[in-house]
Every structure is written in C-alpha cells, then in structure tokens.
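Have a look at the structure below before the remarks.
Note that one protein chain is taken out, while the other chains of the complex remain in position.
For reference, chains read A, B and C in written order, and residue numbers begin at 1 within each chain.
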C-alpha cells in the first residue's frame, strides 16, 4: 500500500514548465497565495527568472535549493519526461496539471511512481490546496476558506462550485485534491480517503465524482468496509449522460454497468454516504451531518 | 547487495527446454548424478515425459511439484522468455546454459533478476555443481571429487582441466560455479567470492579467468580490501591473445588496458593471490597454501 | 478514434496477426471483383463503427461473385443501427469450428492494460462477463514489464488450447499487446478468434485508439481518415469540425458550461427541474470571446434549441470574455432566443455589466438559473 503525501505551509516547490504561458500565470497566482515556489525548470531557459523565481535547465541544478514537491505545466508530449525527472529527484508529491497526456504514458509513469512510493496528483488535475497554507494548482483561491471539510474530486470547475457553497455557509475546507479527469490517474478516491482518515485537520469529506470507471463504486465499498470512518457526502455528475458518448474528457464516458451515475449513487448510498441531488445540496447535507 | 544462492542435495529442479537434444541428454546425466529433477517444461509438449521426468507446458502447471531452481536449455531466441518464466515463479537459482543470447536480452533479464534478488548463473555457462550432491549443469561428473576447494570460472573445459588436477592430487572440490563466457553474466567473481567466504564447506578458492572485461581486476581489489579472506589461487587464460581479436566467444576479447592477461595477473598478485603459469600448477599452488 | 473492422485488420496484419483474405469495397461492382479474386465463398460485412452488427443484418454470405455483388448492393447505402453503410468488407468465408476471444483493454482500477481471454467468443465480452464471468481469464499487465510470452501461454491454455494451437494463440496475444502499446490502444479485441481447420484467424477486429495519442499516429489518420465520424449526428460532425466539445441530446434547452464536470452537473440540474437539455457543450478552460461566440452561435442556429443556459465558473476563464462572446453571437446570427446566464468568478463585474447593457440578466446560483430557464420555456 502506497503512502500518500499532500502539501502544507512548509512544502518547497519547483515549477516544471515555468516559462510557458500557463506556467508563468499560475506561478504568479501560487506565489500570491503564499506557496513556496523556490525554483523553476525549463530545459534551454536556464538562467532566466519568472516572477523572481530562478529558472534552471534541469532539476539536478535546481536542487541547489531544498525542494520537496513539483508542479508540472509541460505540454503533453514532454510531460512524461518531466515526471520522470521529478521522480528521479525523489520529489513528492508531483502535481501534473498537463491535459492530454496519452494514457499509455500515464500508465507507465504512475507505475514507476507507485514503485518508488511517490504520490502523483493528476494528470489533468486542478492540483491540491491546503487552504491558507499552500496552493499547488490552478484552482481559484477565492472559493476556499479555511475550515475542516476535505474535498476529493474528479472535476475542476465543479469542485470550485461546491467549495464555494461550503465556504459560504461557513464550514470551509482543510485540504482539497483534484484526482484528475483522465481515465488513469496517480490517485483514486480510496488513496485520498486513507489520507483524510488520518488528517487531524479534517472532520468530514466530500467526494465529487462523475460517470466513467468504477472509482466511486470502489470508494463506496471501501467506506462500507470501514476504511473511512468520518462523515462523507458525495455528488455525482452525469445522470443525463448517454452511454458510449464522451462527455467532454476521456474520463467521462459510460462503458459498462458500473460506470453509470445510478450505479455510483446506489453504491454510495448503500455505504451510507448521502448523495446530493444538486451541487448546492452538498453544503447543506454536510451542515446537517456535522451539527 | 544481492544474495547469491547455489545448490545442494535438497535442491528441487525444473528443466526448461527438456525435450530438446541437449535438454534430454543432460537430464539423463544430471539424474544419474542424483540431482532432483522433478519436472520439465517445453511449451506445446505438456504431457510427455523425458527420462521419467514429467513435462509441462508452463512452469505454472509444473508447480504442482515443489520446485526451487531451474536449468535452461532453451534456444537463444526463446531463452529470455524462459528466464522470465522462472523469475516470475520465484525460482532461485536459475542456471542458463544457452549460448548465443543477445547481450541486450541478458542485460534486461539480469537487471530483473537482481531487482528480485534471484541468482542467475550464466548465460553460456557449464552450470554449478555441489560435488556429490547436486549437478545443475553440463560439466563431466568424473573430473570432480568431493573436497574443500571452491572453483569460480569464466570458462568450461578449462575448469574441467583444472578440477581434474585438483581431484587427482587428492584435494577435491566443494562447489564449482561457471560464471559464463558472455560479456554480461548474472554473477561475477565478487558475487561468488562473497558466497564462498561464508560457505563452511570451502577452505580455499580457485579463480579461473580469461582476457576481456575487468572482472578479475575488480575481484583482486575486492580480495585486497579484505572482502575475501580464505586462501585463493588463480589462473588467467589468454596471455598470447591479440588486442581486438575475439578468442572464441564474445567475452574473450581485449578492449582497453584492463582487459589484458598482464593487467589481471598483476592485479591478482598485488592482492597476494598466486597466479599459476600453467593449468596444472593451480593444484600444486593450492596444496602448498593449504598445508 | 475507433477504427472500422477493415482498418483494424490492416493494423493487425502489420503486426503479423492472421486475418482472413479480403478487401474493402464501396460499390457492388467492386465487391464482385474482390469476391472473384478470393475465388471461394465470401462474407460481405457492413463497415460501421457500432457493435451488434451481425444481429442487425450487417453480415451477409455469398457463394458466388454475383451473390457478393448482390449482397453488397443490399448493404451499401442502407442504415444499420442508425449508421449509413458506405463500405463493405468482402472476405473469405471461414470454416469456423470454435469461437474464442482475446482482448487487451485499459483497466482504470489497476491503472494498466489488462489482457482478457475467453473460450466464449463471438458475443460481446460484457455479455460473457454478465453471464459466465468465471469463463473470462484476466491478467493485469505491469506497464513496466509488459506481457511475457509465458504469461500469454498460461492464459490461452486456460481457455482450452493445447499444443500448436496454444503456441499460436499465445503468440497472437503477445502481438495484440504489443500492438496495443505501440498504437496507444484504449481497447483492442479479436472477437471472434476463429478456430478453423487451417489454424487460428482473427475473424473480426476492434481497435480504439486513445485520442490524446493521435499525434504519435499521424500515419494512421492519413491511412484511414476519420471513419469514426460515421456514427455522429450532422450537428456533432459540424461541432467536431469547429473544434467544439459537443454531444447532441434530445431536449430543447441548449447548455454551455466550462469544465466537463460542471457542464454535466448543469445538464443534471436542468433535468432535475423538469427541463430537457438539447446538448452537452463544454467550453473547456480559458475560452476567449471568439470561442464563446462560436459556441453560442452554434446553439442559436440549432432549430431544436428553444432557450440557452450558459453556466460559467470563472477561474482561468474570464467572465468579460464570455460576455463579449455571447453578445457578438447574438448580433452576428441575428437570432433571439431566451438566454439565462449564470456567471461568477474572474472579472465577474465587467462581464455582468456588459451583459446587463445588452439586456441579459445574470444570476449567481446555478440552481436558480436552471429553474429560471425551465420556467421560461414552461411559460411560453
């Protein structure tokens, strides 16, 4: 069983692909949030700097700083190599923002990461945030307020939608992690649930799932078997989806019985996890559970 | 550091490639020696039997017997797959008799074996024998008599030549292992020396080296640094060899300074390992050291 | 990208997987010529990217070239499972003794390719999984190790093959795995793998390629074009050309969102309030005004769409860009349809102001907005 690592105020980070448009933009936003970005890497651009962060050609050189974790904005064809560079340097966790990485590449680097017991968040993820301490991702900061609800999600904007509600009713979030929208990701719900089970700063967890795959069903079984004991609430997107049609990204497609919203909702409800009908209901369900 | 495993009277063996000419022939000779050959494998020939040994299509099926080790007589193009089959079944050691396996294939399965901490003897080896208990190889039984000298060799017939002398003068052998004649082999002298250092049945060791590579030089350094403390004698073939010309197999070629007989002999002598001028001198040098 | 049977079989041949002799034909004449060349009874098979073709009458048999011509004539131009048949594959009719199944698929939960084998070939693997799951032999393939021949032998042995047949089937399975890896397959199947007196043969072939990896397979696109477009609707094809992430549904409320999850949730919420979504349309992250304009115009000009609901949670996406796009679409198409916009986040104020000026009211809550759009139509 692999150990999951997330982030906190102490996490020191390298940004891979820092000189690209997205890399630059989010470097600024992460710095504004207070994330400790100590170095950036873009092969061939060593010696430059981005928002005051020094840029190196390789992580090997960037390691003149102490670095714990990495966030990757490198385009899909080069992203796997960036992941291996971070893995070889022992960085943990590695957040892979990049969209559109071929599944085969992801299977390979995820297997390598698991062998080395390193946490990969993503690919195609908004990242992970410990509210008020460290934002390692592209999520809008303003929807989060510090609190004691954890969020695990397969979707980006839907997470912000739900986090916004949770913040507005005064609960707030502890740590929120985007698993990523691709069919294969470094983490699944169960990995993250294990971490939240042990996290002293989290009192309850929200699972935001969607059609495709059976990660939600497996999470439900894990909860039913007592693997996660804190209060949990879920929302599943895609009740209206048509089997065989991809709803927007490779992950959101129903193939086989277990991929449907119905199957996921039934599994969660039989694990005694209430499933919200609308995104806004998540916050109210939580409030009821926690009071 | 990997743990080396050899054989003894208890070792139960599967013969991979048992239905081939060489496999059949040596199955008979090994059985005659008393080796516990409990099963054979040749894909597509499951259900046959060779010298009373039942043949299976796969090791998975052969595992209805308790099996510890494997010896492989499979032709070069298929030998790597046979090695992986043995590795996946956790067999240890795996003796690869096959000649002519491409170096790249050997590099890969040796790396896999080292990762799984499994001993590979060979390829292109005569095998390993624990005299009087278990012969897992193709060496002629009659040159060996039970005694307390260990032999580690890169060469086949030259080993028999020297073992014959050692037997004739009444010393006899404990365990003899052929490292194999290829440039890349599962074991080198140092691996085997570590094993003999711990073997209570061995009082002294003979190293039989030849030109090519620097395994003998590294062994000499290992001995000089105190890694092996029992008496040792060496013989190096190829004093007359011409740099750049292959003497018979891929291993025996001088490329660079450290590959020459002179370099090896000097290294061993400076580690206080006497080096015999002629094969027959090995036995007499041993006798002197052990008396 | 889903390849058609004949395309998948060409790839199979590249990898040395045995396939029946045959060729593609797009006219009855061509079908006859192919049958003449094969010079034995043939099967004439509709080339459509959907399953259950056989049961739906998409495979006909012919003893003579003339019969093949006639069969092709019947299939070509007909519609099977809502898809028009434009090509048929004419190939030697196999003398099938048994039907097996071999497949390599991406398995999400093990994060790896899984090899599948069963003696119950000829039906969909899902059906076998439902009826006789114990008949399916599965092996999770470590992405760092690959599928070893010895593992393949053990798998096919368990579905009842022996001797030569076992060796050949294992060889085919190893090739199928290599093909999966090298061609970035999401799924590849031989179903059925036919046992014939002449040996094993891939009687049908399926190969779906990971769209994210198509840049590694430009040659494939050149060879086969985009045959998967065959089972898309007219508007879906048009959307694909425009680069929009669009799925057609059968309602009347046009939906635009940003992010797949949020857009799906929007559909679900509209439905919850009794509305019927006309589509799924995901703008993705950071869409500029031009892209928004294109998306909105696309729905405005769809006669099925009676009202539009735009749901934006601005992060990378800027609300002012969205507003500009919406306004431009209305102006340029000249089409007026009831429109509900819910928009919060980055540059929310600017965006709202622009929309208000254009007479479009903005809402804060997606639930409220969903209710509104449904009631708008109800009130008509």
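The working rule: a contact is a pair of C-beta atoms (placed from the backbone, for glycine too) under 8 Å apart; a residue touches a chain by one contact, two chains touch by 3 or more.
Predicted model, so just to flag it, every value in this text is computed and none were measured.
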Residue among B:45, B:112, B:148 or B:230 touching the omitted chain: B:112
Residue of B:76, B:224 or B:289 touching the missing chain in the full complex: B:76
Option from B:239, B:262 or B:288 whose C-beta touches the chain left out: B:239
Identified contact with the non-displayed chain, of C:39, C:130, C:144 or C:242: C:144
Interface with the undisplayed chain - residues on chain A: 43-44, 46, 57-61, 78, 81-82, 84-85, 88
Interface with the unshown chain - residue positions in chain B: 76-77, 100-104, 107-108, 110-112, 114-115, 138-140, 142, 153-161, 164, 181, 183-185, 188, 208, 210-211, 213-215, 218, 235, 237-242, 245-252, 256-257, 261, 277-280
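The definition used in the following text is that only the chains that are shown with their structure count from here on.
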Arrangement of touching chains [line / ring / star / complete / other]: line
Which of A-C and B-C has more C-beta contact pairs: A-C
CA centroid of chain A to CA centroid of chain B, Å: 52
Chain B-chain C separation of Cα centroids, rounded to whole Å: 56
Residues within chain A bordering two or more other chains: none
